[in-house]
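The excerpt is restricted to a subset of chains, each kept in its original location.
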Amino acid sequence: MTHTATLLISCPDRKGLSAAIANFLYTYNANIVHSDQHQDNADNLFLMRIEWDLADFTLDMNAFSAAFQPIADRFQMTWKVSLSNRPQKVAIFVSKYDHCLVDLLHRHKSGELKCEIPLIISNHEDCRALAEFYGIEYHVISVNKDNKAEAEAAQMALVIEKEIDLIVLARYMQVLSHDFTAKFPQRIINIHHSFLPAFDGAKPYHRAFARGVKLIGATSHYVTEVLDDGPIIEQDVNRISHRDDVDALIQQGRDLERVVLSRAVRWHLQQRVLVYSNKTVIFD
Amino acid sequence: MTHTATLLISCPDRKGLSAAIANFLYTYNANIVHSDQHQDNADNLFLMRIEWDLADFTLDMNAFSAAFQPIADRFQMTWKVSLSNRPQKVAIFVSKYDHCLVDLLHRHKSGELKCEIPLIISNHEDCRALAEFYGIEYHVISVNKDNKAEAEAAQMALVIEKEIDLIVLARYMQVLSHDFTAKFPQRIINIHHSFLPAFDGAKPYHRAFARGVKLIGATSHYVTEVLDDGPIIEQDVNRISHRDDVDALIQQGRDLERVVLSRAVRWHLQQRVLVYSNKTVIFD
Amino acid sequence: MTHTATLLISCPDRKGLSAAIANFLYTYNANIVHSDQHQDNADNLFLMRIEWDLADFTLDMNAFSAAFQPIADRFQMTWKVSLSNRPQKVAIFVSKYDHCLVDLLHRHKSGELKCEIPLIISNHEDCRALAEFYGIEYHVISVNKDNKAEAEAAQMALVIEKEIDLIVLARYMQVLSHDFTAKFPQRIINIHHSFLPAFDGAKPYHRAFARGVKLIGATSHYVTEVLDDGPIIEQDVNRISHRDDVDALIQQGRDLERVVLSRAVRWHLQQRVLVYSNKTVIFD
């Protein structure tokens, strides 16, 4: 089992940047196993993800920050380092539709999603048996017009207690308040059942049917304070025909939702997503 | 070379409809070569396309209308019959971007689009050599803010003179007036370079880039008086990544535009498109 | 809840066929809710699927066969009628990989697969807890080189006892004998993890990786006595890159396998699949 460190960097593009990073890592004998970078020439931005094996690395990771900060300062970097042996903690929020939850839990069990899932929160009882089958705590917090602030406070208390790194809205049918989402910037992933920006908001399959589109879509994105407007992580579509009624769109859409949400979660967990200008870079 | 007749029908769904149509055709010894139907159970609509070989057909097609009308009346049908040996006449409108025009003309020459193309109209000289290479009349009619009505009158005169059945807007960058489009209901096909209803209107690739979508699309549709809102005939998408700048989207989009427009034109020429509720049925 | 009958027909194409079928159904006041047909002009074959509401139908379905057989004889039809209120019984065979099983059971529970699943057979214990979660009998029948005939006899006994209509091989890693498969013609569906006919046989992902293909695929098909050669029901592909190692192909392939197998099973249960010339027609 290899333990690796992954460094995500964004900064203004400047000559010498690659050399500075490469030399730093070489100094401590890093065995680089994966590296990808992107230059946005229009915005003059440099974005990088670099992963190295910790086996031969001669710098104690507890000292990494102190050692790297001078380079970061020199190039005005925003950066983050993460360690493969400290898996992220994920909370899943769900309502009644269980297809995304079933899918995420199975992927987790099969090892595809390398994380811990200590918490499922729902506004309904429906998915409790499923959570129990996978041995995960399941909390029902009812939400209605009058108790929203209170409900979110209860959710937040659980999220803090479990030291959650990432919240996944797996067809959670409540809109989170700005207060809530502001506390988890780029750490709440939602699945919207349309090809955004088409059909944002409510009942996208009904509206896709009414408009007579020939493809339906699904979009996973980070949640921001504007509904369905956050940075898009992944999208996919499926061909439909005039023979498909709304129920058929909903059914086929479930296949899209599962796959599109799971890719976003996997990429996020692998530190492969970097946000800028309300868009995402997905490092290969 | 087989000559066929194709009947397109839409009407309220009622028992006995299939039997009435099948019996009518059998009475005149029709050899049915293709049949497809669709029932919209929500709207209680019956839609059908049926094509038969004229070789053994014992009813003179000049007498078809008189013979079929009683059945049509009985079931309140909207119907249309067309003959494969009377190819439709198509006018192509184009501006400076020539990729869709190149594509349509080559498909026509290779026999994929069974029609006549007696006329190309442009607001620029750019595509004249191409039109001449394929031996097609090319008319330049300049359009600006002040002469729009006059220009459309000149276009219309040519369209009437050439007895045009279908107008294809092959990246024609002028918006046609309601007066003009109202004269060709469901007979003007446009290609829009986005996945409608996302990014309707101007500069869709720039807006797709700004929004950070992960797929770009193209949409072919019938032109109605509301811009980019007509019945969608075909759509397709292509995956992009953060590495693709606007120019890359435009370049990749050309491949989508070509294919999506050509499918719509081919299906229309094959009498496979039926419009209802601002949507299309594409018969197989 | 609507109860319908579905009639599948294949026969030589002849004039009067459509009229004969339509008249028969109209005679008994059938309310046709769906109809699709295909004519293979090369083979002179007529293939049809027609579904009607039983509410107003004046012919007792127990008398259907006697009433319809004269027409079937006249046109040399092969035909089959099925009733929506008599759901098929499905047995799932599985080994250790559980992703297709998880998927099928969830789709069944959510109502997407309209059938009964009274039986899961495996050569391993691994999926027992899952079967129990869904309340389905789970039988382990070990298979090895020496006991294959015996094992198949035990499988067959269960299949007969449960009156199974369809066997689904959900990544069942044993090859069934000709004796076994011959007893279930067009009633055993397998998922093969490649785009057949490429990479038939063992270890398709490893061979796809070695060949450097740019897309991986999955294929669902009816099992015949020739391995991976039966009529293909559905296929789909997913784009990969040089960055994907064999493990990544296997992981991404699971998403294909789930979807491709589930479509085949759903279409089969909906009586939408008709086999001829070792190929399938999938009625819309």
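Note that the chains take the letters A, B and C in the order they are written out, and that residue 1 is the start of every chain.
Everything below uses one rule, namely that contacts are C-beta pairs under 8 Å (C-beta built on N, C-alpha and C of every residue); 3 or more make two chains touch, one makes a residue touch a chain.
All values reported here derive from a predicted model rather than from experimental measurement.
Copy number for the full complex in this structure file, with 3 chains shown: 4.
In this text, only the chains that are shown with their structure count from here on.
Matching CA atoms, the turn from chain A to chain B amounts to 180°, rounded to the nearest 5.
If you average the CA atoms of chain A and of chain C, the two centres end up 36 Å from each other. As a whole-number value, the distance joining the C-alpha centres of chain A and chain B reads 42 Å. Within chain B, the positions touching two or more other chains are listed as 41. On the side of chain A, the complex with chain C involves touching residues 98-99, 102, 106, 110, 112, 129, 133, 241, 243, 251, 255, 259, 284.
Residues 15-16, 18-19, 21-23, 25-26, 29-37, 39, 41, 56, 239, 284 of chain C are the ones that touch chain B when the two sit in their complex.
Residues 38, 40-42, 195-199, 211-215, 217, 231-232, 234-237, 241-243, 245, 277-282 of chain B are the ones that touch chain A when the two sit in their complex.
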